[in-house]
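Note that one protein chain is taken out, while the other chains of the complex remain in position.
Chain naming follows the written order as A and B, and within any one chain the residues start at number 1.
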Amino acid sequence: MGTESLSRALVEFFPHLLPEGILVAIACVVFLGATTRAGRNLWYLLSLGALATGVLLIIAQGPPLSGSNSNRPETFASPVLFDNLTWFIRLLAFGGGLVFVLFSWSEVPEKQAADFLGCMLVTIAGLSMCGSANDLIGLFLSLEMISIPTYVLLYLPRYDEASQEASMKYFLLSIFSSAFLLFGFSYLYGLAGTTNLSGILHALDTTDVRDRPALASVVLIMVVAGLGFKITAAPFHFYAPDVYQGAPTVGAALLAFIPKAAGFVALLRVLGFVFPAAVSARAGIGMAFGDQTPILLCFLAAVTMFVGNLLALWQDNLKRLFAYSSIAHAGYMLIALAAAPLLRQAGRNEGADGIEALLYYLVAYGAMTVGAFAVISYLSTPERPIETVDDLAGLSRSHPGVALLMVLFLFSLIGIPLTAGFTGKFLIFFGALAVPGGERATLFPILAVLGMINAAIGAWYYLRLVAVMYLRTSVRPVEGKWCPAGLAAVGICALLTLGLSLPPGADWLVQAARKASGATTAAAPK
Amino acid sequence: MSPLTLHDYLAVGAILFGLGMVGFLARRNLIIMFLSAEMMLQGVALNLTAFARYRGNLQGQAFVLFLLTVAACEAAIALALILMLFRRNRSLDVSLWQELREDDQPPNLDEEPLPPAPEPEPLPQLTPAGHEPVHAEPSHEEASHV
Partner (left out) sequence: MPPEPGFDLSAYFPIFLYLAIILGFAGTTLILAHVVGPRRDTSVKLMPYESGMDPVGDARQRFDVKFYLLAIMFLVFDVELLFLYPWAVVAYREGGLPAFLSGPVFWGVLVFIALLLVAYVYDWRKGVFRWR
């Protein structure tokens, strides 16, 4: 490959980044607007417009035809990749961004609203870029594009002590974890001799495991540790409850969704779960770092689920409870990730697929968790904040409609049929049970059973919330406020939670996730 | 003396990274913790530069450029955050920030608190040499002449 094709690849990638470019440009306008006296509505409408334009552009662009664009040798030079996974994550980022903008409309004080909005737009653009990164540098920068504005987002809306402590905790631990990630990246670059992800995967795939230096396992551990912080996997989860508790509600919702999605996408890309079409996956997906990867992910998944669910049982603070719940859900998603390589090796593409289940669950998890946070934010007023579980008492009388929606989100988090959470859990556990027997015949069925036990434990604390809302009365009923944008955010999340579980929506999402997982294009040749 | 090999650079990088990690975990001053984290990043930068030389391409060095920029952005945010925290507590000790924790967990009290800072010594005064002359009250006649 000469410099010519490299240079052409550099020029050609610019048009692909049009939606993110629009978003960042609007973020600049909003930042400049923050210095004027104009009210928040102008900036919120502007960014809603930008996000909606982005969604329309992405839908109009459509998922790329398989193997049309990414099959050329330029893949090994281009810093961005435009494949089906990119398209999926892009849509997820911009769609989620719409919900977050609506959600934060009335949460942030007038003085900080525009600054907050600008930071949020950059975060959304970062998630979107993360899906298209085809280079270690690009991946690292897009992850930092998510982290750096988040530090600001966490303390901007509130100036109290808890919020400052939360942002400092998140900041210090986040740079600590990104140092680990970078250390892994530096060795990865040394191993492969290139920072291009396709090139790295190709280099790893064409050398035998036994010929590699011992650095490869260091890379695996460091990368999983660094990204484990972002997805709140178990030994790296400890910051989450404190930070969520101290953060403003919209900040907690952002933290629960955007870094987690970005972390999973980065895992998919770096560990070689989704191969670019130009690279042939000889060893099978997810095996680029040797076949210990699924085992490592298995243990991570089991520990994460138990830590999240068991510790959530003791929580009284709502945000801490949802923090532990989000840790537990990261555990479920890790099951899907761990099962993916062996499922794909078995070649059962028409049946269960780990990555497809993971991507489905990511969307479902986003809809239900952000929805639950949006309900809390909608009901909170400065005079009567919703902080603890008891604050929800008597909600069914004061706000019957909102209480019903909250029950929908909670049922989805439990995994009761007719919700997106059920379909996602079904896909994940069914996938883990379908892993064919082999040398590790018992591992995955055990993992699936552990997952089901955890879903049952989780039901206890979610149902406790339902019971508080419906069976108890409050001395001081919830007041709530009339905020159409917040209600719209709740409504969109509820629609997604319901709609993605029923056939047309579910089928569409499963198809999109399957395309994004690359199952049809990069089926493992046996 | 044999020339430095790749392994020497990697060893120094790893040592920097390890020292930073230990510093981050062991220190309690906010600024020192942040500087330790930056030291971990510098270890990574050294790794990348050494690998770039070893592999004979510039991608590693380009990575270092971006790494330094991100580190500078983080430093700017760190300075702002640290200033904000200092204004509230008048101290940079992280153990003073324990509001967020599990309900049933007692705050982590310091068994050996730092000794109070010593009072600054009084500044010396010069002994005046000689005596200041007594100024005579200016009389009315003299004032009128001026």
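Going forward, a contact is a pair of C-beta atoms (placed from the backbone, for glycine too) under 8 Å apart; a residue touches a chain by one contact, two chains touch by 3 or more.
Quick caveat: nothing in here was measured; it's all calculated off a predicted structure.
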One chain is left out of this view; which of A:Leu32, A:Ala467 or A:Leu495 touches it in the full complex? A:Leu32
Touching the absent chain in the whole complex: find that residue among B:Ile32, B:Cys73 or B:Leu96. B:Cys73
Suppose we count only contacts with the excluded chain; which residues of chain B make the list? 62, 65, 68-69, 72-73, 75-76, 79-80, 83, 120, 123-127
In chain A, positions touching the absent partner: 3-4, 7, 10-11, 14, 28, 31-32, 34-36
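One rule holds in what follows: only the chains that are shown with their structure count from here on.
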Using the average of all C-alpha atoms in each chain as its centre, how far is it in Å between chain A and chain B? 35
Under the stated contact criterion, what part of chain A meets chain B in this complex? 136-137, 140-141, 144, 148, 151-152, 155, 161-162, 164-169, 171-172, 175-176, 179, 182-183, 185-187, 189-190, 193-196, 241-243, 245-246, 314, 316-317, 320
Chain A-touching residues of chain B, taken from the complex the two chains share: 10, 13, 17, 20-21, 24, 30, 33-34, 37, 40-41, 43-44, 47-48, 50-52, 54-55, 57, 59-60, 62-63, 66-67, 70, 73-74, 77-78, 81-82, 84-85, 88, 94, 97, 99-104
